[in-house]
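One structure below.
Rather than the whole complex, this shows some of its chains in their spots.
Chains: A, B, C and D, in written order; residue numbering restarts at 1 for each.
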Amino acid sequence: MAPMIAVALVLFLGGPIWTLLHSFTDSRLLPRLRWVGLDQYERLWASRKWLVSIENLALYGICSLVGTLVLGFVLAALLDRKIRFENTFRTILLYPVALSFIVTGLIWQWLLNPELGIPGVMRGLGWGAFDPLNDPSLVMYGLGVAGLWQGTGLIMCIMLAGLRGIDDNIWNAARVDGVGVVKTYLSIIVPMMRPVFATALVLITSGIVKLYDLVVAMTSGGPGISSEVPAKYVMDAMFGGQNLGQGFAAATMMLVPVVVIVVPWTYLAFGRRKRG
Amino acid sequence: QDGVKLEVMHWWTSGGEAAAVRKLADGINGRTAHSWVDSAIAGGVDIARPVIISRIIGGSPPTAFQFNPGRQALELIEAGLLLDLTDVAKAQRWAEIVNPPSLLEACTVDGRVYCAPVNIHSWNWMWLSGPAYEAAGLAMPADWTGFLNSVPALRKAGITPLAMGGQAWQQAGLFNSGIAIAIAGPEAWLSVMRDRNADVVRGEDYGRAFQAYAEARTLSDGTGVQDWNQATRAVMTGRAAAQFMGDWAQAEFALAGKTAGVDYGCLPGLGLRPYLQTGGDAFFFPKQGNPAVEAAQKEMAALMLSPEVQVSFNSAKRSLPVRGDVDLTTVNECTRQGLDLLAKGRTLPSTVQLISADTNTQLNDLLTEFWNTPSMTAGDVQERYARIIADAR
Amino acid sequence: MALDSGAAHLDAAFVSVRDLTHSFGTVEVLKGLDIEVRNGEFLVLLGPSGCGKSTLLNCIAGLIEITDGQIWIGGRNVTWEEPKDRGIGMVFQSYALYPHMTVHGNLSFGLKNQRMPEDQIAARVVRVARILQIEPLLDRKPGALSGGQRQRVAIGRALVRDADVFLFDEPLSNLDAKLRAELRVELKRLHAGLGNTMIYVTHDQIEAMTLADRIAVMRDGVIQQLATPLELYDRPANLFVAGFVGSPSMSMLDGRIAGGRFHVGGQSLALDGYEGRAPGTLGAAILGLRPEHIAVAPAGVEGLSAVVELCEPMGADKLLWTDVEGRKVSVRVPVETSHPRGSRVTLAPAMGKASLFDAGTEARL
Amino acid sequence: MSGPRGPRPRRVLSRGNVFVYGTLMLVSVYYLLPLWVMVMTSLKGLPEIRMGNIFAPPVEVTFQPWVKAWAEACTGINCDGLSRGFWNSVRILIPSLVLSIAVASVNGYALSSWRFRGSETFFVILIVGAFIPYQVLLYPVVILLRSLGLYGSIWGLVLVHTIFGMPILTLLFRNYFASLPEDLFKAARVDGAGFWGIYLKIILPVSLPIFAVAAIIQVTGIWNDFFFGVVFARPETYPMTVQLNNIVNSVQGVKEYNVNMAATLLTGLLPLAVYFASGKLFMRGITAGAVKV
């Protein structure tokens, strides 16, 4: 146990420091300490691909965060309404998590294909034609639809576990207080589930920041570079471009906002512990 | 002498490739005391690279691994992690038998040989659709210019002139391996790729090449696929008239039972300047610090270039042998064209043998951005291309 | 006095529970229970722990689905209605405070839902908080309150609202005697002012006696007696009610009635003055005597001879535990008197206040 | 006495039910559509797939793709499909799952209930760890494992899964435990239970839903992991996903979509079974009656 934790600490503390250090070098295939100052950062910020990546991440991040949280919670709430076939519904909502994205990415390509897929069906119904994955202005939404499909199940599960921890008496009190179901969820249950939402938030945002597989599987960053994301930039630089230094610089830039936001947030939200 | 277990890491996993690997494995298992342990990871060099590097850093490298020869392995060689095969190359007279010589050059650093090339794949082919041209009522064109001329007719017949997958490497390949060589010419191309001469990029020849690329950009609207083989299928069915893709596309045609010259046509080097880009695969051998293993590794390297293995392997893989002195058993018309060019020495190195992966990635990003951004002009991309070449190390 | 305050509004049954049955799985908790509560009445539910009081309140509130029977409120059959449509306010035995809201939030939440204007809400909350003495705590969350403070918040949450029926489940159990007495008075005052119907569970007999218009005594899911406090105290309908009501409880002497006298062991008492229809002769019977209805008589007066076993100080007076022919009898005596352990005394019960029960049916004679 | 009596009859088509089930059905369609396409594709022959309608059921049903995916697809020269890696995956999954959940839940428990110095810093580091793309840490991990002498062993892989699962799982457990009634801990301490006693006898049994969630996360993550599997295992211990990747991800040559789909579905079966089985752990009102608040 203790050694595990030590290893984890070494890695999660040492790893970023190691990364930071090497972002000031010209490491290419192998990490090495040959300093080049801020060159990697200059190149990073001069790169169109990087700038596009960040914009995309912001767009995708907001949509997916809101979408996943809302949909995840609503689904969990529905499943919590003492329904029949709860197990079946839960498994249905969860199964996308179990399937490798290498292939489901392909399925979504097909489903969003203007001829083969849903857009084709919709056009058949007299709707306008659209081609989300090949339209630079729509591609992030296309990814979002698939991302939501894959990511919501897990969040729903976490929310469901949270809902199961809520005392029936609270429900009773709310019913006597004359609060409707929706209002009870919004003003009592959701606030009571703050810790659960915090967990979900971290899970979702870390997933967003690390977003990679989905993009590779569905668009490889295309069309053009219009669906590039930072994690893919990092991976492309490290493993595709054999430029570790560049990859590390990008990775560092990804971690900066995380550290800036997470550290104070953690102290605020969790720092004051209940027990002592 | 006891046999050594040779763990070989590669990314040949699909049906034909696996059959080819079996030939190599049979060679090792049958002709030496050693045994082949297969360690296949699909997904190409981008996936295999971190695995291989990790294993080397982690101190338990595979006995041999597939890699693109050239600049990419340079650092491993410099770090002294790879086995020097010079004595094998000398003993087997690789310098004389390997054709084109650029393949061996790509394996050579400071006069010492570090890898064993096994096959030749060429990137710069344009595939033409028999059914599409039939539907448009035209004969298959003989070169790029002819292709451009056929575009209005194709359009009228509702056929997408050029099928292009959505991935950056496909779109970049058209320029780097196709249009640049065919329009700007091999000399200009070499001085850019090999000598990193940015001025050439800014020059007139390349200017025309970028213009042509910009023109081609408009021809692929409506393909709407990601993978190259889906694009190939569009060509096969006649929905699209042409595709620019490596010789591996032939496997798709073959599987669908199509005949070269009838159902599909091929134009190496876009037909304008028929050169064959000779990329290919090579095997590297990490140092193991064990003389017995090292001996086995060298034995393996030698075996890979032996005529028997070359023939059996390349027949199975539908690639060309690296030795000029062997004959493939059955070849179709397109392969014939390739072999002819090879025999005539009209060859060029592959892009990755000349430029670093880093530069390659940057070029891919730039070209795909251009391809998908109609507002970007040929001038824009020319200048940015030049800057990347100038900065390339 | 119990009957004159609030009695003004008494009229037809306001809450009426008809043939109510409720089971948790195989455990049948309420067994065909009937009860009628008049409009504006303050009804106290008394009963041993686990007899089904909370379950009954939950059924009336509509919080648990009943197995059988009907619930009527204000002349409407609400059996299938949602709690919020029943016009009730409730204090839960387990409080059920909203843990993430401040005390203020807990109190005002129900009102906000009714879209009451902010200033009215504030006024009500402040008023209730003052009554319950939790004004300084308005900004705390329940987790930072003591047990009694939480209980007061729970009361407050019900009180702020205008409900037609209030269901209170042991609302004062965790409060100190002083505060409890104060709140008792406040509750009575509020009830008199508003004229709401109250159903109030308590284990505190003083609370029951002082607050109730009528008291219902429950046992194992069945109402044993429903009567005014005085009647319940003085004329319990059966042995159970007699033993249950009153603290310290009624002493029971099992004996026989014969010749107009009650015989216990070798002694006997004349039944003259007994208020019921005691038969002249009956096999077995039980005589119930409250401690305060027994006097320690000077020697020679007719009575039961007893031996003092224990003397318990109770603040205002003392409780003498005595032994009459092997049966325990407790007697309330003034603090001043002194009866050493083992001494023999004569007990003179006031027969006019005694209760006689049939030993078989346990019903009052 | 007329009118409603007894329990309210449950109308099947009440507004609430229509809304709840309607929404769930609708969402299920969104969720099942890709599955439909996958299953249908996996039952078609390649020529039929080439014809194009992805929604259409197969004209000619063939199970060959499934057979091939499971037992015949080649990985390099080994042609025994996914079956080859299956047991390896199981062997990797079980210790990784048990260890990662054990470590993270104990961490979460320690963080939520016991004061120790630096616990906040520890927590912050873990959370930041959750945001690092693991590929960035590849070389540090390799170096670390090498210096621990675990590189290349299955235990190295288990350690890696445990460590990378730690941030999210610790957070998950910590937040759940922190919302349990505090008095439960107090009562157990008075009852003489120590750190482990409280954890095993009190915390664990009342937190089953969150353990189910953790198991779902980890089974999914570990079972589907490909990257660590190839980097840290050897050819003879490659997990199933390496085979899956090899079947699906071939760069050159022909794509056998039907086999790919079948392989993916086959790989997903075990996690799916776990999801379904975990249902029992999502129980309701598990802390009912614990305290009054």
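As a working rule, a contact is a pair of C-beta atoms (placed from the backbone, for glycine too) under 8 Å apart; a residue touches a chain by one contact, two chains touch by 3 or more.
These figures come from a predicted structure and were not determined experimentally.
Only one of each chain type is drawn here, so how many copies of each does the whole complex have?
Taking the whole complex into account, we get A x1, B x1, C x2, D x1.
Methods note: only the chains that are shown with their structure count from here on.
If each step moves to a chain the current one touches, what is the fewest number of steps from chain A to chain B?
Minimal hop count between chain A and chain B: 1.
When B-D is set beside A-C, which has more C-beta pairs in contact?
When A-C is set beside B-D, the one with more contacts is B-D.
Could you tell me the distance, in whole angstrom, between the mean C-alpha positions of chain B and chain C?
93
Using mean CA coordinates as chain centres, what's the chain A-chain C distance in Å?
Between these chains, centre-to-centre, one finds 59 Å.
So the centre of each chain is just the mean of its C-alpha atoms; given that, what is the distance between chain A and chain D in Å?
The separation of the two C-alpha centroids amounts to 16 Å.
Hey, what residues on chain D touch two or more of the other chains?
Residues 135, 139, 182, 245, 248-249 of chain D touch two or more partner chains.
Counting only residues that touch at least 2 other chains, which ones in chain A make the list?
In chain A, the residues touching two or more other chains are 115, 167, 238-239.
For this entry, which pairs of chains touch?
Those chain pairs satisfying the definition are A-B, A-C, A-D, B-D, C-D.
Show which residues of chain A lie in contact with chain B when the two form their complex.
Residue list for chain A touching chain B: 28-30, 47-49, 109, 113-115, 131, 133-134, 136, 218-226, 236-243, 246.
Quick check: in the complex, which residue numbers of chain B touch chain A?
Residue list for chain B touching chain A: 46-47, 49-50, 53, 57, 72, 74-76, 79, 166-168, 224-226, 356-358, 360-362, 365, 368-373.
Under the definition above, what is the set of chain D residues touching chain B in their complex?
Chain D reaches chain B through residues 50, 74-79, 135, 138-139, 142-143, 145-146, 151-152, 230-231, 234-236, 238, 242, 245-255.
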